[in-house]
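Yeah, one chain of the complex is gone here, protein chain that is, but the others are all in their spots.
Lettered A and B in written order, each chain numbered from 1.
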Amino acid sequence: MNEFALLLAATIASGTTVALAGLGLLLNEKAGVLNLGAEGMMLLAAVAGFAAALATGSDLMAFGAGALVGGLAAAVFGVLVIWLNTNQYATGLALSLFGAGLSAFIGQAYTGKKLQDQVIHEVPILSDLPFVGDAFFKQHPMAYVTVAMVVLCAWFLYRTRAGLVLRSVGESPESAHALGYPVRWIRLAAVVAGGALCGVAGAFLSVVYAPMWVEGLVAGRGWIALALTTFATWRPGRVLLGAYLFGGVTMLQFTLQGMGVQIASQLLAMLPYVATIVVLALISRNPLWIRINMPASLGRPFHPGA
Amino acid sequence: MLRLELENISKQYPAVKANDRVSLRVQPGEIHAVLGENGAGKSTLMKIIYGAVRPDEVTPRFNAQTLQAASPAAARALGISMVYQHFSLFDTLTAAENVWLGLDRSQSLAEVSRRIGEVASVYGLDVDPQRPVHTLSVGERQRVEIVRALLTNPQLLILDEPTSVLTPQAVDRLFVTLRQLAAGGCSILYISHKLDEIRALCHHCTVLRGGRVTGEVDPTQETNASLSRLMIGAEPPPLQHRPAAPGEVALEVRGLTLASDTPFGTALDDISLQLRRGEIVGIAGVSGNGQQELMAALSGEDVRADADAVRLFGAPVGRAGPRARREQGLHFVPEERLGRGAVPTMSLAHNTLLTRGEALGRAGWLRTGAMRAQAAALIERFKVKAGGPQAPARSLSGGNLQKFIVGREIDARPRVLVVSQPTWGVDVGAASQIRAELLALRDAGCAVLVVSEELEELFELSDRLHVIARGRLSPSVPVAQATVEQIGLWMSGLWDAGPAATETAAAAP
Partner (left out) sequence: MLRLEPRAQPSMAMSLASPLIALALTAVIAALLFVALGKDPVRGLSMFFFEPLNGLRPVTEVLLKATPLVLCALGLAVCYRSNVWNIGAEGQLLLGAIAGGGMALWLAESGFIGPRGAYAPLVLAAGVLGGMLWAGLTALLRDRFNASEILVSLMLVYVAQQLLNYLVFGPWKDPRGFNFPQTPTFDASTWLLPIARGMRLHWGAVVALVAIVVFWIFLFRSWRGYQLQVGGLAPAAARYAGFSSRQALWTALLISGGMAGLAGAMEAAGPLRQLTPHVSTGYGFTAIIVAFVGRLHPLGILLAGILLSMLLIGGELAQSRIGLPNALTGVFQGLLLFLLLACDTLIAHRVRWQGWRALSGRTVQ
């Protein structure tokens, strides 16, 4: 039983990175911008976060550095895509490739370095509860912040006027522009906020979850976060759910190995990616459903003068 | 004090002078028409008034003060409101949310919903605030737009081609609303190219042509002919309408029923029609009633129908794609030019290959010389103003591209030609040329089906007329016996009901 509780705890820890990144991408996409550069942003932020943690010993500084770097990278992407109207797919890809290269370059100085040992985080009283305590209340504070962010995001999108404006920009930027809203600035704000969240996700990965830096650390989580937004039909709560599901599948490979299942480790390592493909296939199957839930202008450029 | 005063307003763009010393005067409570064909400069002028575009030197004066609207939001705050021809609505949001987005922040959503109800009852504009916009008909969506404009307590309301999406009865109701507004002191700028409506509704009319004002008249004292002369400089040549001599049945649709394949589309319900060689059959209807879906089923872009539901000279083609149907002699001109009738960035030569395979060599080799020659021949025969066969499709004006596309299909010597919105967004000269070509095609024995939202055009061209409403098709009526009122009724779907239907129609959306 205790093992199951530990599995849940590991699932939550593993899913937090993808949840944060997925939330950031959700904001992007609600405004109508598809950012394929998530992987690159997370890699850059992971290095930045690790460097900050190494220098200051503070998790908070690491998350701040990650958010800063993620937001900056997203801003460059945003200016190119929103003002210069470059192709969203190609520019996002460029960001991912550039981020991979730059993070490998800068990260050379940090490969093999070790951070200070992590403090054990326990929520007072609640963590002493049987099973539930082990499963849910011994997480790094960022796990709880992530859940809070999901709630905050849902409230923002569906209960505030600003959220309505954001959704309308994603729905039809031409109409929003005709009504006088600064569509391009709104989109940029969404992109930068999304980038910052992806940045925190990357920093969490290198500073808390792994914790280390090695080239290619993110291992496709940025892409999985992108798949997540489709899987979640662009709703914050479902992003969290999907992230934990993914975290669970990732943990599954270790559990199976621990149970002595005779499958090669490399084949087990395929599990998260295969699971993502399966999930994508199941969700995308109904094109009508996707059409209704997807922000209608996703991926299409916006020309104010047209 | 004048509500709005424009004196020598000009606007120069890189390629064209959109407005050239335009002057305009609107009194409080006046309904003022701005008449002109496509490209005359009407929309630029409205954008200047509405704050979306800055004029070159002089600025307009509003209520005797210089108009400093830096943006549409600023214009709204000053009391200028605009209802666009193409709605600025968000499909997945409710009517109330849509209206709320169009107002400034000071009111809450609940308050706005309440005020919508108030305005609706005062002006007779029925709008349910909680319905998502994608469930509304086009006429209802326009009402949401108008309510949104009215909630800003405008002193000047600008309407851009408001009646293109309305049945004749709905147009009458709109006019009642507008007269009520004007009586309350609101000035109205009414942009249109429909001469009958302007003469029926407006107190004053400014006519634009080529960016300049060609006349400032009282439309109630003018005739259609005189207004037309001001608008295009001459009367269009009358069409030679010879009597039809219909031959064998070319296209037959029987019991066509098709669910919509998009979330916001219209389902087709038991549609039947017959099209004979040597005649033009028109289908009237307000947009959004199934025309797009019917066109796709006829052109072959939608192949989900029963094979028998569509028959071409007796052969079942319901499941056949566009290429197979073209081989049997059915050609189609779609309503969207750029992006569907032609690929915008490709040359005219490459665009001929979309529907004409003559320039293809063996094993699918592209004979570029033959493609160029074919395009050049089309340009010459249909008097298309273009930079040559290598010019990209998007470099042509709307009218010229339409001439090219219609020409490409006519030149294929089809046995059946289906045309959707043949002269939408096309200047008057090109429009009459296209209509003359369609008549000539019909005289040569082709069967022609025209779907259009312009009733006058259908009355001019067709021998028989159907109406499509909510996915159903009315029986046909010879044009000589049809009246605008009857067609208007049918547009509300009431073709097989009796006199009681007339009252229902007057009250229906």
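The rule is simple: a contact is a pair of C-beta atoms (placed from the backbone, for glycine too) under 8 Å apart; a residue touches a chain by one contact, two chains touch by 3 or more.
Everything quoted here is computed from the prediction, not taken from an experiment.
K.L.:
Taking the full complex into account, find the residue in B:G102, B:G285 or B:P334 that is in contact with the omitted chain.
P.N.:
Among B:G102, B:G285 or B:P334, only B:P334 touches the chain that is not shown.
K.L.:
Which of A:V18, A:L80, A:A176 or A:L217 touches the chain that is not shown?
P.N.:
A:L80
K.L.:
In terms of residues, what is the contact footprint of the unshown chain on chain B?
P.N.:
14-15, 53-54, 56, 299-301, 321-324, 326, 332, 334, 336, 339-346, 350, 353-355, 360, 364-366, 368, 392, 395
K.L.:
Even though one chain is hidden, which residues of chain A still touch it in the full complex?
P.N.:
Contact residues on chain A toward the absent chain are 36, 40, 76, 80, 83-87, 89-91, 93-95, 97-102, 104-105, 108, 215, 219-220, 223-224, 226-227, 230, 264, 266-267, 269-270, 273-274, 276-277, 280-282, 284-287, 290, 305.
Criterion: only the chains that are shown with their structure count from here on.
K.L.:
Centre to centre, by mean C-alpha position, how many angstrom separate chain A and chain B?
P.N.:
Roughly 45 Å, centre to centre.
K.L.:
Which stretch or stretches of chain B touch chain A in the complex?
P.N.:
Checking each residue of chain B against chain A gives 71-73, 76, 84, 87-93, 97, 100-102, 105, 109, 261-263.
K.L.:
Please give the residue numbers of chain A that touch chain B in the complex, ascending.
P.N.:
161, 164-165, 167-168, 171-172, 174-176, 178-181, 288, 291-292, 296
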